[in-house]
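Only a single protein chain was left out; the remaining protein chains are all shown in position.
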Amino acid sequence: MTADGIGVAVRRKEDRRFLTGAGRYTDDIDRYGQVYACFVRSPYAHATVDSINKESALGMPGVLAVFTGADVAADGLGLLPAGWMIHNKDGSPMKTPGHPLLVADRARYVGEAVAVVIAETYAQARDAADALEVDYTPLPATIATGTASKPGQPQVHDDVPNNTAFDWCIGDKAATEAAFANAAHITKLDIVNNRLIPNAMEPRAAVGEYDPGTEITTLYTTSQNPHVARLVLSAFVQLAPEHKLRIVAPDVGGGFGSKIYVYAEETVCAWAARKVKRPVRWTAERSESFVTDAHGRDHVTHAELAMDANGKFLGLRVKTFANLGAFASLFGTATPTYLYMTLLSGQYKIPAIYGEVDAVYTNTTPVDAYRGAGRPEATFVVERIVETAARELGLDPADLRRRNFIQPDEFPYQTPVLLQYDTGDYDKHLTKALDLGDYANFTIRKADSAARGKLRGVGFACYIEACGIAPSAAVGALGGGVGLWESGTIRFNPTGNVTVHTGSHSHGQGHETAFAQLIATHLGVPVDQVEVVHGDTMQTPFGMGTYGSRSLAVGGSALVKAADKIVAKGKKIAAHLLEASEADIEFTDGKFTVAGTDKAKSIQEVAFAAYVPHNYPAGVEPGLEESAFYDPLNFTFPAGTQICEVEVDPDTGEVEIVQFVAVDDFGKIINPMIVEGQVHGGIAQGVGQALMEHAVYDQDTGQLLSGSYMDYCMPRADDFPTLKVGLTETPCTHNPLGVKGCGEAGAIAAPAAVMNAVTNAVGTMVQMPATPLRVWEALQSAAPAAAAE
Amino acid sequence: MYAVNYAKPASVADAVAALSAAEDGKFLAGGMTLIPTLKQRLAAPSDLVDLGAIGELQGIGTDGDALVIGAMTTHADVARSPLVASAIPALVTVAGGIGDPQVRNVGTLGGSIANNDPAADYPGALLGLGAEVRTNSRTIAADDFFLGMFETALEDGELIVSVRFPKPLAAAYAKFANPASRYSMAGVFVARTASGVRVAVTGAAAGGAHRMETMEKALQADFSPAALDPITVNPNGLNSDLHGSAAYRANLVKVMAKRAVAACG
Partner (left out) sequence: MSTTVSLTVNGKPCTVEVEPRTLLSALLRDKLGLTGTHVGCDTSQCGACVVHVDGKSRKSCTTLAVQVDGAEVTTIEGLAAADGTLHPMQEAFRENHGLQCGFCTPGMVMSAVDLLHTNPSPTEAEVREWLEGNICRCTGYHNIVKAILDCAANLRGAQQAAE
């Protein structure tokens, strides 16, 4: 093993630039002649746009142009599409009206872009945007998830009856009904998975540019997946042919899903640059991010769990209303279906599962995948109902889970909801978490809290997720519009250092380091001799990008395949140089050696020979550069246990996280430091969802009430104790690295762990987020009952 | 932000003159509320008169048994002042809990009370301590200064020079912060003074900081947290929003009041 290869906590290569202010984010890009876009947005949740008086803005200082939906349509640009087809129970296709780049005639959520002003400075663009006269006729709006499909609600889209995009189901209904008929105990639960706003710290931004010489349109933008953006913009929006469109995603300041999607504003900047023949830039103000970045979650769910007399699970049935917002965003339809209900089996043997999802349109910002994407929602259902069942049955929550875990010798395990888990050892991480959290002495800590007037509670979440998305054939069979393989190229330079081109994209995950470590181990080149290039469709092979904890499992596997090709070719060249048979050449630690001898050539010497092939094997191409595409054989299944302890102040309802333990099985680990960091960040987002974060709409007007950090509560440093994290390892069985992915686990499990703890402390149901207000109200409503006992 | 004119006078007299000469001018103290307001285009003054260069508005001193704090003294300077810590440590709690460290490095006492945000901390402290606001033209008792949400007794062009805080026998401030904005949802300042107990509440009511006479009476008779047990805070007139109902804020007022009393020792 090399000193900086797989398994070592190598300090990150990218950090120096970020720590010295030398990072290069989209808003840092400065183009000659650039002008600024400012968007005029609908102040109404639902309104017809009756007229726009362009003249009111065109005469303002510095204004170059004002564009509306009519201008975009006149240029033949299409609508932003949904990327995943879902079919109704009766087999008919879902209804997904496309999202116009600029409102054509009817605004459908507060903040939807109605027009854009282009001016010499941002202040001038903003001044003119404020002055633009737009006449609206407000219409009644549909806002609430749970009631949007009820008859009589205002129609978000005229051709979508009852605002229902689709009604979808999974599993065996009859078998599940039969399981419930035989149950000794049934636990029922009504839960809300609160709507969230992703809030990557870097706001979305774009710089569009058109080169009349090459006729290439370039869009610098905050994207997690530049090639996918290029494909969508070419194939669906008709912005430019794929070969004449370049997307560059430079340093990107966090994504969490919100930068997967193709949005109106970025697209309009690229288009407008051609119209005004100047580079056009836009950076979202945070208040714009709040109303236009795709939101996350927003489910209303009823679930029931059937058990026999011993607490063995017999069946699970779940009904969810999922809010898509005003339009189906790119992955917006996959998230509450295939990324959600396929995980309803959790870590358990549940013989029968049946789930239904009604996806509804509302006059709210579109909802799409946000860190975890469907899997946090699934974990929340499963782990909340399992814990509730344990409390109802008077069983220790750990005990009930152990009675139902899939056992290590039962893999591969086929769940009743499509997925086949390849490997795992669930008791192992539960046991380790119980130890790390000193669960045995919880009652002592609870008594100590009580002595200080505090209510202490403990909650578990034993989560599983399907990551490393995804086998393309499976994706296609389930309605996905793309393949979800990944690509990579390894290029040895003549002087022996290496440039790696990956289709993945790093926006905080540390790919520049982790992928270099992979090269260090597989090719024996030190990390500092490896440059990882990503994020530019002109420079990197076509790639599907980074989301769903897929970069290492899929993108990393592509690089391993490419490295194997490098070694295979290198052996041919080394055999020639060493005057040995290719079959006798071994490759370890960057050296090609003739087996059983000390005759060797370094990979750098081989690379040089490949580029200066004066003494070279016949029939072998010059150069040492290999590409590979990797299509995964299955999802990966990271799993783990989180245990949260909270203290509740009964006077104020304030919840304090006093202990948080996470033990995860991510398979093989490339860089444990980076992995721990991913877990910490995920937990913070999960805790944020459980206790603080909530996108709240006025139910009548559709105004976003939590539209800034003044009202949308972001987790801060003093909201957390020191986190306790640990690892177990069952390597993934079907990718060459044995890795599973770690980017989402924290956010997937934490809401359930925290809410189980809060419920345990308070003694009654509280919905997320468990704000001080809600906890206090729950305690007030529980108080009379407690007094009566 | 809309376009605006800017001046940075060096004396109180020049500042007052500059403002009166402006069409629709505003004093700029620390700017921790004003600048975000301007950035969001929620206000459009013609002129900003920056008070940052006026020496006579700075500093912390004593006046007999009282503390006198210059209007442009930052929250950080108050929070770190040994003089304040020894005379009225409750003011250290107040100033040290406003905003975040960067806000405290710039935000000022004068700016805070002139703005009279209903969720600001200082108005409660002034009312609780029976402070006096000294302006360029007069002295105004705190009880007469705060007139409701974002309203004060200041006349057009009148400038706060300093605040005089009489030293109490004991005082404490307990605050429950809005989880998102960290502004006060219910902040209660309690002071035992030679002339009686004073209780002031900030953050809970739409009208801003106000005295709680029922609590003052109860504590006058028995200065203990338990003395507040029989009191029910009336939720009428208290704010109700996504962070807290009026009933919840009423509860917080009582809880924070008891904690402040307990902290008085």
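All chains are identified by letter, namely A and B, in their written order; residue positions are counted from 1 within each chain.
Going forward, a residue touches a chain if its C-beta (ideal position, glycine included) is under 8 Å from a C-beta of that chain, and two chains touch if they have at least 3 such contacts.
It should be emphasised that the depicted structure is a prediction, and the values quoted were computed from it without experimental measurement.
Enquirer: Determine which one of B:9, B:99, B:208 or B:225 touches the chain that has been left out.
Expert: B:99
Enquirer: Check each of A:111, A:253, A:279 or A:496 against the chain that is not shown and name the one that touches it.
Expert: Going through A:111, A:253, A:279 or A:496 one by one, A:253 is the residue touching the chain not shown.
Enquirer: Touch as defined at the start, partner being the missing chain; which of A:77, A:200 or A:245 qualifies?
Expert: Spelled out, the listed residue whose C-beta touches the missing chain is A:200.
Enquirer: May I ask you to list the residues on subunit B that touch the chain which is not drawn?
Expert: Residues 1-6, 8, 28, 31-32, 35-36, 38-40, 48, 50, 52, 76, 80, 99-103, 105-106, 181-182 of subunit B touch the chain absent from view.
Enquirer: To test your reading of the contact rule: which positions on subunit A touch the chain that is missing from view?
Expert: These residues of subunit A touch the chain that is not shown: 11-12, 14-25, 27-28, 30, 123, 199-203, 251-254, 256, 285-287, 507-510, 673-674, 676-677, 680-685, 708-710, 714-718, 720, 722-723, 746.
Throughout what follows, only the chains that are shown with their structure count from here on.
Enquirer: Let me have the rounded angstrom distance from the C-alpha centre of subunit A over to the C-alpha centre of subunit B, please.
Expert: Here subunit A and subunit B have centroids separated by 44 Å.
Enquirer: Which positions of subunit A touch subunit B when the two form their complex?
Expert: Per the touch definition, subunit A meets subunit B at residues 123, 126-127, 130, 287, 651-654, 692, 694, 696, 705-706, 709-714, 771-773, 776-777.
Enquirer: Going by the contact rule set out above, which residues of subunit B touch subunit A in the complex?
Expert: Going through subunit B, the ones touching subunit A are 1-3, 40-41, 176, 179-181, 241-245, 248, 251-252, 255.
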